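Of the protein chains in this complex, one is absent; all others appear in place.
Chain IDs A, B and C follow the sequence of writing; residue 1 opens each chain.
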Amino acid sequence: MANINKVVLAYSGGLDTSIILKWLQDQYQCEVVTFTADIGQGEELEPARAKAQALGVKEIYIEDLREEFVGEYVFPLFRANTVYEGEYLLGTSIARPLIAKRLVEIANRTGADAIAHGATGKGNDQVRFELGAYALKPDIKVIAPWREWDLTSREKLLAYAEQHNIPIERKRGNQSPYSMDANLLHISYEGGPLEDPWQEPEEEMWRWSVSPERAPDKHLILELEFAQGDIVAIDGTPMKPARVLSYLNKVAGANGIGRLDLVENRYVGMKSRGCYETPGGTVMLKAHRAIESLTLDREVAHLKDELMPRYASLVYNGYWWSPERKLLQELIDSSQSHVNGKVRLKLYKGNVIVTGRYSATNSLFDANIATFEEDEGAYNQKDAEGFIKLNALRLRIAAQLQSR
Amino acid sequence: MANINKVVLAYSGGLDTSIILKWLQDQYQCEVVTFTADIGQGEELEPARAKAQALGVKEIYIEDLREEFVGEYVFPLFRANTVYEGEYLLGTSIARPLIAKRLVEIANRTGADAIAHGATGKGNDQVRFELGAYALKPDIKVIAPWREWDLTSREKLLAYAEQHNIPIERKRGNQSPYSMDANLLHISYEGGPLEDPWQEPEEEMWRWSVSPERAPDKHLILELEFAQGDIVAIDGTPMKPARVLSYLNKVAGANGIGRLDLVENRYVGMKSRGCYETPGGTVMLKAHRAIESLTLDREVAHLKDELMPRYASLVYNGYWWSPERKLLQELIDSSQSHVNGKVRLKLYKGNVIVTGRYSATNSLFDANIATFEEDEGAYNQKDAEGFIKLNALRLRIAAQLQSR
Amino acid sequence: MANINKVVLAYSGGLDTSIILKWLQDQYQCEVVTFTADIGQGEELEPARAKAQALGVKEIYIEDLREEFVGEYVFPLFRANTVYEGEYLLGTSIARPLIAKRLVEIANRTGADAIAHGATGKGNDQVRFELGAYALKPDIKVIAPWREWDLTSREKLLAYAEQHNIPIERKRGNQSPYSMDANLLHISYEGGPLEDPWQEPEEEMWRWSVSPERAPDKHLILELEFAQGDIVAIDGTPMKPARVLSYLNKVAGANGIGRLDLVENRYVGMKSRGCYETPGGTVMLKAHRAIESLTLDREVAHLKDELMPRYASLVYNGYWWSPERKLLQELIDSSQSHVNGKVRLKLYKGNVIVTGRYSATNSLFDANIATFEEDEGAYNQKDAEGFIKLNALRLRIAAQLQSR
Partner (left out) sequence: MANINKVVLAYSGGLDTSIILKWLQDQYQCEVVTFTADIGQGEELEPARAKAQALGVKEIYIEDLREEFVGEYVFPLFRANTVYEGEYLLGTSIARPLIAKRLVEIANRTGADAIAHGATGKGNDQVRFELGAYALKPDIKVIAPWREWDLTSREKLLAYAEQHNIPIERKRGNQSPYSMDANLLHISYEGGPLEDPWQEPEEEMWRWSVSPERAPDKHLILELEFAQGDIVAIDGTPMKPARVLSYLNKVAGANGIGRLDLVENRYVGMKSRGCYETPGGTVMLKAHRAIESLTLDREVAHLKDELMPRYASLVYNGYWWSPERKLLQELIDSSQSHVNGKVRLKLYKGNVIVTGRYSATNSLFDANIATFEEDEGAYNQKDAEGFIKLNALRLRIAAQLQSR
C-alpha cells in the first residue's frame, strides 16, 4: 500500500463515496480533500459539504461547473456528430475528463499526492478518471477503493457504514435497483433487472423523459441557431451552452425524446447493457447534422464521418486528454467555421423531425444548379459523360482483361 | 453520334421512357429492346408491355426481380448498417446495380450493342447505371438521352409526345410536383417545392407512411429473427427476403415510421434536397444493430463502423460492381456468421424502440462478468489497474517531459 | 468555343507551350499573358521572355518561386511522410497547386478571364491545374489545347511551328525520347521505352543522380536538424527550405540515392509507368520518420500513418486547394510542434542509413523505462498481467462461447 499524505476525493455526498472517505482516512491515515461538482446531475451540493465536515474534512471544494462542462466538453463532442457504436451519445464518458482535470488541479493547489474516485474495477469510468489524471499529472497516485478493499457486497458496505457512524439515508422507500449516473447531458441506468438484455426496462425506471405514449398530443416547433457548429440561440433567444442544454432537456424530455436502451462494449472487455436518457443531446445531434448538411463541403463531411467512430472510441475509452484526441478535435473544430445558420425542428412523441435548414451566409445548396427545371447553363449535363467515362475506365480495363 | 444497331432500354412504361423509346428509334434508327422490372415500385407492369408493343418493340422483357433485389442487394447493404451521410438508407442507390446487370445480360442475350436509360445528367442514377454497365460489359455503348437531346423542358417533351402519338395519361387530376422513385426499399421525392430546404414538405407528398400524428395510438410489438445477419422470420413466421421487407413496410408505414427529409451531397458535385420513406428499412437497421450489439465482437463492430461510411459512398456513387465494394462486402458478410438471434421491437408513432435482444447460440453478453453483484471471480477487478497503468504509460512519459 | 479576351498561359519557353501560345492567339483571337516560374527545374528563364516577346506578348511574368515552393508546398507534404502507392514522393503533383495559384493571381491582376496550360488530356496534371484554378477562382475559364486542337502528332506540331515561324531547337543531337518534368523536388520520366513495364530504363535516362554502382566508394555522413518537423540546418549550418532541398539533392544524387521506377495509378483511370529521381526527398522522408520516431506520441504517429494514404491521394489527384486537404494539413502541422531534434544519416551508394536520432527537448524515449537492466521501479512488470488480461477478455468470452 502506497504511502499517501493527502488525497483529493471525487465526492458526491452519497453513501458510497462517504464510506470511501472514511475508509481512506482509516486505511491510508491520510488527509482527505473533497471535491464535489455540479455538472447538472440535479442534486443539491450543500449536503455534501455538511457530510464532509462531519467526517472531519478541512478542505472542501464545491463547484458549479455546468457552463464549463457544456461549453468545453459537450459542445466540442457534438461538433463531431459523435455516437459510440452507432447509438450512444457518450453522456457519462464526456463528464469524466472534466472531473479528472479538476481533481488534479485541486491536488496541485492543496499539495495532495493522490486522488481517489468511487468507480468500480469493472467499468469504464475508472479508466477515464485515471487516464485523465495521469495525462495531466504523471506522478499522481490514484486510489480506487473498489479495486482494493474487501467491501465487496452491499451488506459489507452497510455494515462498514454503521460501524463508522456514516448516515445511511433510507428516505426513499423504494431504493432504485439501478446504478445511475447523471449530468446535464444525460442520466444512465445499469444493473439490476437490466442485466437481462431480453428484458424491457420498466417504465418507472426512466426519470428525465415521459414515454412517447404519455407525451403531449401536440407537437412543439423549435428553431435552433448555430454559430460555428454550436447552438447559440433557441427560438430567437440567445443562450449560453448550459442553458441551451437544460432548455432542450426540458422540452425534449417532455415530448418523449431521448431514450436509448442498448448493449455496449466496454473498454475493459465485456459487453454491458445500459439505458440512457439524453433528451437535449438527441435534439442537438439531429439539428447539427441538418445544419452541416447545408453548410459543410461533401468531402469534409465524409472525412468527419469516417473519423467519427475513432473519435467516439477515444472519448468513450477515456482518452480525452490524449494528443490524438486533441489533434482530431482541432480538425473537427476547424471544420465548423462554416457551420452557421438555423434549423427548424418538430418535436412530437419521441420524434425529432427536421422541417427546415437555412444559412444566410454559408449555404452550399445552390438552387440554380440543383433544380430539375431549366437551369440556364448553371450545370452542363454533358460534363457527366466524361465524368462517368473516366471513373469507369479502370473498371472497363479490368473487365476487358477478364473477358479475354 | 455513335452507330447503334440495337439498344436495350430501361423502360418503365411511363411518359418519359416512352418518349425516349420513340426518340431512340428515330435518332439512332435502331431497334429497341425494352426491359421493365418489378422491384417493388408498386406499379403494374403489363401496361408497359402494351405500350412497348404499340411502339413497335419486338423484344420485350418484363421481370419480377423482387426476391433478387432484396436478397442480393438490400440485405447485403443492411449487413453493414449502411447509412450515407449519417441518415440516408440508400433506397435508390441500391436498385441501380441490379437494373444495370439485367440491362447488360439482356444486351448479351439479344445481341444489342447499347443500353439506354432515362436518368438525367444531373443526378447520381446515370452514374450508377453506367458504371455498372461498363464494369460488366466494357465495350457496351450507353445512350443517355437527357444528356443528348434538346427536349429540355416539359413543354418540349409533351409536344414531342403529341407529335409522335405517344399517349399522355392525365388521369390523376393532381399531377405530382415531385420527381419520385420507388422500389421495395423506399420511395423518394425530389424537386418542386422541395428545392427550398427551409420549406417543410406538405403532408400530402408522403405516400407510404402515415404521419406520426395520424398513426395508431396503440403500439405494435414485433419479433424479428436473424440468421447470419439477415431477417429470416417475423413473429415466428419464416419469410423470404422480399416478404420480410414488404411486411415491414406495411406495419412500419402504418405506424408513422421511416420518413426522412434531408440535404445530401451528390456524386456529381452539388447538394440536393430529398425526402424519403423507408419504413421497413428503418426497422431493419435498428434491429440489425441490436442483434449485432449482442453477438458481434467489439473490434469487429468498430471495424465495420469505421468502414461503413466508405462502403456507403461506394454504393451511393454507383460502385456496386467495383472490386473494392466486393472486397468490403466479403469482409462484412463474413462478419455476419455470428449474427444470429432475435430482436423484440415496439413500433409506435414514428418510433422504433428495441425492447429486447436474445441469441441462444451467439450471445457474447456474459451476465456473470457484467453483473454489479458479486461475480465469484469471473472478473478480477485488480486487473484493471495494470490495464490502466500501461495504457497511461505513453501519456505519463509525455507529461513528465513537458513538466520538466 | 468560349469567348475569351485574355488568357494567362503557363509558359515554359519550350516548343510545345510556344505553339500553344501562337495557337491561342489564332484560335481565340485573344491576348496572351505568359507566366514562367523557376521552381527549380534547372533551366534559365530569360529565353522564355525573349520568345514571348517575339510572339508579341506584352505582359510577361517571370518569377523565382523556389522558396515558396519548398517552404509552402514541399515541406508541408513531407511533414506527413507522404508517399503515394507506397513509393512515389509526389514530385510532380506538389508543384501544380503553386502554378495554379499564380496563374489565378496573375489573371486577377491582369484582368484575364482564362488560363491555359500545356498538360495533355490523359494525365493528372490537367486535373491538378484545373481543380486548383476552379477552387481559387470559380468563374475562370480554362483552355487545355491538348484536349481541343487537332495537332495530335509530333509531325503536325512541327508543321504548325514551321508554318508560324516558331523556332524549333534542334541543338541537342539526341532528343530525349522521354516526357520529362522537373522541379526542386524531382525530375520525372515517362513515355517512350518506359511504356513497357518489363523493360529496365537505360542508364542514360537518369539525369540527377549517378547509379549506385558509380557512386563514391566512401560514405557521407549528414546531420539534419529539425524544428517543428522541418529541416532547418544541415551539419550545423542553418538553411532556408530551398537551400536545404538543393543541398540534399546534390549530395544524395552524388551518392546514387533517390531513383524510383514504378507503375502507378492515375486519377484519370489508367496505369502508367514512370521513373523518378528524388534524391533530396528520399533523404528527407527517411530522416523525418527517424526524428518522429523519437518525438511523436505512438497514437499520433499511427493516426498520421492511417491518414497518410488519403492525404497522398488528395495531393496526387489535385485537391491541394480543397477544404479536406487543408483540414488534414492542420492536423498534420499541429502534430509537428514536438518534432524537434536532429538525425544523423549515412549516405552510401543508394542507401540512406539512419545512424542516430536525438532530441534535447522532445524525446519520448525513456531509457530508464526501456532498459533491459534493473529499472528501479520505473516500470512495474506486474502491470502487464492486468493489461493483457483485460485486452484478452473479449477474446476469451468469445472462445468460451464457441467451446460450448
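Brief remarks on what is shown
One rule holds for everything that comes next: a residue touches a chain if its C-beta (ideal position, glycine included) is under 8 Å from a C-beta of that chain, and two chains touch if they have at least 3 such contacts.
Since the model is a prediction, treat every value here as computed from it, not as a measurement.
Shown chains touched by the hidden chain across the complete assembly: A, B, C.
For the options C:K6, C:H164, C:R243 or C:K349, the residue in contact with the chain missing from this view is C:K349. Between the chain not shown and the residues C:L45, C:A254 or C:A301, the one that touches is C:A301. Checked against the full complex, the candidates B:L158, B:V251 or B:L331 give a single residue touching the omitted chain, namely B:L331.
Taking the complete complex into account, residues 265, 268-270, 297, 299-300, 303, 319, 322-324, 327-328, 330-331, 334-335, 390-394, 397 of subunit B touch the chain not shown. Subunit A residues in contact with the hidden partner, per the touch definition given at the top, are 297-299, 362-364, 366, 369, 379-380, 382-387, 389-391, 393-394, 397-398, 401. Subunit C meets the missing chain through residues 81, 85-87, 120-122, 126-127, 130-131, 134-139, 144, 146-147, 152-153, 179, 190-192, 195-200, 212-213, 219, 259, 261-265, 268-273, 289-290, 293-294, 298, 301-302, 305-306, 309-310, 313, 321-323, 344, 348-351, 353-358, 363-367, 369-372, 374, 379, 381-385, 387-388, 391-392, 395-400, 403.
FYI, only the chains that are shown with their structure count from here on.
Centre-to-centre separation between subunit A and subunit C, using Cα means, comes to 42 Å.
For the pair subunit A and subunit B, the distance between C-alpha centroids works out to 32 Å.
The distance from the centre of subunit B to the centre of subunit C, each centre being the mean of the chain's C-alpha atoms, comes to 40 Å. Among the residues of subunit C, those in touch with two or more other chains are 297, 299, 390-391, 393-394, 397.
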